[in-house]
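The complex appears here minus one protein chain, its other protein chains still in place.
The first chain written gets the first letter, and so on, giving A, B and C; residue counts start at 1 in each chain.
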Amino acid sequence: MRDIMAESVIIEFPSDYKYLNMIDMVCGEFINDMDFDHEAANEVSISIIEACTNALEHGNKCCPEESVRVCLTKHPDRLVIEVFDHGEGFDFKYYLKHIPDPSDIHKLRGRGIFIMKHMMDSLYFDMVPERGIKVTLEKMIRKQSGEVA
Amino acid sequence: MRDIMAESVIIEFPSDYKYLNMIDMVCGEFINDMDFDHEAANEVSISIIEACTNALEHGNKCCPEESVRVCLTKHPDRLVIEVFDHGEGFDFKYYLKHIPDPSDIHKLRGRGIFIMKHMMDSLYFDMVPERGIKVTLEKMIRKQSGEVA
Amino acid sequence: MRIQTKERNGVIVLVFQGKLMGGPDADYFRDVVHKLIEQGKRRVVADLSGVNWINSTGVGILITGYTTLRKNGGDLKLLRVSTKIRSILYVTKLNLIFECFENEDEAVASFEGD
Partner (left out) sequence: MRIQTKERNGVIVLVFQGKLMGGPDADYFRDVVHKLIEQGKRRVVADLSGVNWINSTGVGILITGYTTLRKNGGDLKLLRVSTKIRSILYVTKLNLIFECFENEDEAVASFEGD
């Protein structure tokens, strides 16, 4: 698993919305020397905010004593974002097969996972024993031609 | 030790100078809603950079696989910064009693600890078993009058 | 999030400031919209230039405002949408729902003749 060329930053913060911009800033700074274009960087920023919002709202029930942990890893060909909460999890296998229509104008919520799935190259969930949900997001570095690095 | 009113952010990064501005940004954002004036915030920023520079240079010998861990904690009356490295430590008891003159114009280095000691309200070192040095810095929130909160 | 309200030619311009992220923001905006409807004001422009942080729930807040206003014979149009909001609208296809403007005069004028 551990890649010699990989470089990681880990950040852990209380379950409060006010820390979301800190995370976004850290992630923006972290990917600054990766070859993402403006659009890709934007998609990463939107997705990390969605993942952290879910962790603090659904996982940690907005309880400020429960922290959210984010691990950012830079590989030569991709960025990996892992977000951990302390919650009880949910039936993500079922959910991923039944993602609701995000264009439904009668719904306030339920678009976060859809958005992450579409903006990142991969999204998966794990239930980490004695901890909670871990969401893993990956974004590949694409070369000019649109090819993956 | 654990204070219910306290709020912490933890960040861990590879021993590379390029992460120092990320740390400074995180700390600046963290203390944003604390009652520090511009000068105090500046002193915190300078001190956290000194502490992290020492951790990555002296503690981790600039080895990028060794991480520096920073824990920021907001108390009602003060900010606490803890910086951990993976080094062998040094004779800080002796050093703190013999801090060299920082105005010596023949020296390139040796001013970091002096600066932290003068800019923060307290500075202490611990040797953490099986880990390395931990530096703890504290900055009190002063009310308008100059009184400590 | 804060919302400032102004009126121009019978059109309400809501100027959003700060985060648009769900939680209490959803209730706050719903109340604002309901009060407007009670006052018979149903032509609304949301100026989003001051929104510095948004997530999918923030976009959801806008869409429920839109739905409520439409149900009451009104409309919600968007003004000065950032790249981030635009990307979220696009990927969720909600861009097909919202009329977006870059210029306040044009947004206000677009209600004429309704």
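Please note the rule applied: contacts are C-beta pairs under 8 Å (C-beta built on N, C-alpha and C of every residue); 3 or more make two chains touch, one makes a residue touch a chain.
Computed from a predicted model, the values in this text were never measured in an experiment.
Partner chains of the missing chain, restricted to those shown and counted over the full complex, are B. Across the interface with the omitted chain, chain B contributes residues 17, 20-21, 24, 38-39, 42-43, 45-46, 49-50, 53, 57, 62, 102-103, 105-112, 114-115, 118-119.
Just so it is clear, only the chains that are shown with their structure count from here on.
The busiest chain interface, judged by C-beta pairs in contact, is A-C. The chain with its Cα centre farthest from the Cα centre of chain C is B. If each chain is reduced to the centroid of its CA atoms, chain A and chain C end up 27 Å from each other. For chain B, the set of residues that touch two or more other chains is empty.
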